[in-house]
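This is the structure I have questions about; it appears just below.
What follows is subunit A.
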Amino acid sequence: MAYIALATGFLLILIGLYGALTHSHILRMIVAFTVANTGVNLVLVGVGYMGGRTAPILDKAVEVSAAAQRIIDPLPQALVLTAIVIGLGVTALMLTYAYRLYVTRGTLDISRYTELKW
Partner candidate 1 sequence: MQFDWMQIPYSLLTLFIVLNYGMLLNALIAKIAARVGRRHGIPIWQNYADLLKNYGIRSSITHGVMFYLGPVFRLAGGVGLLLFVPTIFGSEMFSNLSFAGDLILALYFVFFGTLGMALGAGESGHPHAAIGVSRGLSQVTTAELPFALAVFAVALQYQTLSVTDIVAAQQGGFLNWTLFTNPFAVAAAMLGFLGSMMRPPFDVVLAPQEIPIGPPTEYHSSYLALMQTNRMIFPIAKIVVYMNLFFGGAASWPVFFIKVFFIYMVSVLVGVVFPRFHVEQSVRWFLVWAVPFGIIAVLMV
Partner candidate 2 sequence: MVSALSFIALPLGTAFTLGLLPQGMQRVNYLLTLLALALLSLIAASWLLAFAAGEIATQQIFTAGTTPPFSINLQIGMAEAAGLLLLNLTGLLSVIYLRDTLHQQGARAMAVLLIFIMALSGIVLTRDLFNLFVFIELTTIATGGLILLSHDKRALGAGFKYLVATQIISITLLIGTIFLYHDSGTLNIDGMAAGGLITGESLALFLVLIALILELKPFPANGWALDIYESAHPAFSAILSAAAATAALFAVDRLLLVGSNSWLPLATAVGVVSFVGANLLALVQRNDRRILGYSSIAQMGLLLVVVGQRDILGESYLFIAGGILLAHAIAKAGLFWLSGIIVARDLSDWRALQRNPLYIFAFATFIAMLVGLPPFPGFYAKWDLVHLLAAHDRIALLLALLFASLLEALFLFRWFGYVIKGEANPEGIICARNKLGVIAAATVAAWGVAYLWGEMALQGNLLYSIPLLAALAFLLLEWLAVPYKNVLAISVLLGWFVVNYADYNPLQLIFAVIILVGGPLILLSSFYARGRRIGFYPATMLMFAGMAQLIVAKSSFDFFAAWEILTIGSYYLILRGKASEPHAISYIIFSLGGAFLMLTGFALAAAGDLNFLLSNLSEVAPAVAPWVFLLLAIGFMTKTAAIGVHIWLPGAHAEAESDVSPMLSGILLKAGLFGLMVLMLEMGRQSLYGVDLTHVMLWIGALSALLGNLMAAFQEDAKRLLAYSSIAQLGYALFGLALMNHLGWLLALMFVINHFIYKSMLFLSVGGVAKRTGTRLMYRMGGLITLMPLSFIAVLIGIIAVSGVPPLSGFGGRWIFYNAIMTAEYRLPLIIIFLAGPIAFLYLFRLIHTIFLGQLKDEHRQLREAPFWMILPQMIFVACLMVFALVPGLALKRVDHYLLQYFPEGGLSWDGLTITSHFGYWSPISIMVIVGVIFMTLFAWLLFVNRRAQKVKQFNIVFAAERPFRPETTHFAWNFFAPYRKALGFLTEPLVTRFWDAIGEALHSLAELLRRFYNGNGQTYSVHLLAFVVITFLLARGVS
Partner candidate 3 sequence: MKPELEKRIVKGPDGFEFEVDPIRDYFCETPPTVMTAAYSAIIEKLFNWARAESIWILGFGTGCGAIEMRPLMTPRFDAYRYGVQWRPTPRQSNLFIISGYLSVKTLKRVIRSYEQMQNPKYVVGLGSCTINGGMYWDSYNTIKRLDDYLPVDLYIAGCMPRPEALLAGIVELKKIIRAGKAEGANIYAEKFEWYKANQKRVIHDWDMPDYNW
């Protein structure tokens, strides 16, 4: 299972990057990066997953004493949560930019924004 998650994650990353590089529409790029981010998150979770263990929630099902052997490492999941939040922030910022760009220049084609170069 973990391998499927990992493979899917990497695939998503590649799809995302491919999308971001091949589409010149800014919104499509943002979507593509979101896909890639999802892939990254999937990889994070996939790497952290340990076969046959349960979720790291200490309740009746998992005794505190046996927790170390029964639950998976909670850290990657915490990381994923943070990463998702940050990803959201960045995506929001990018969208803001997209909006402002559209307002000022009336286009969302990234190849039109090349007045700064060389």
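Per the selection procedure, all candidates are chains of the complex that A comes from, given by their letters.
Going forward, a residue touches a chain if its C-beta (ideal position, glycine included) is under 8 Å from a C-beta of that chain, and two chains touch if they have at least 3 such contacts; residues count from 1.
These numbers come from a predicted model, not from an experiment.
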Touching subunit A in this complex is which of 1, 2 or 3? 2
Could you please specify the touching residues of subunit A with respect to candidate 2 in the complex? 13, 17, 20-21, 24, 26, 29, 33, 36-37, 40, 43-44, 47-48, 75-76, 79, 82-83, 86, 89-90, 93-94, 97-98, 100-101, 104-105, 110-111, 113-118
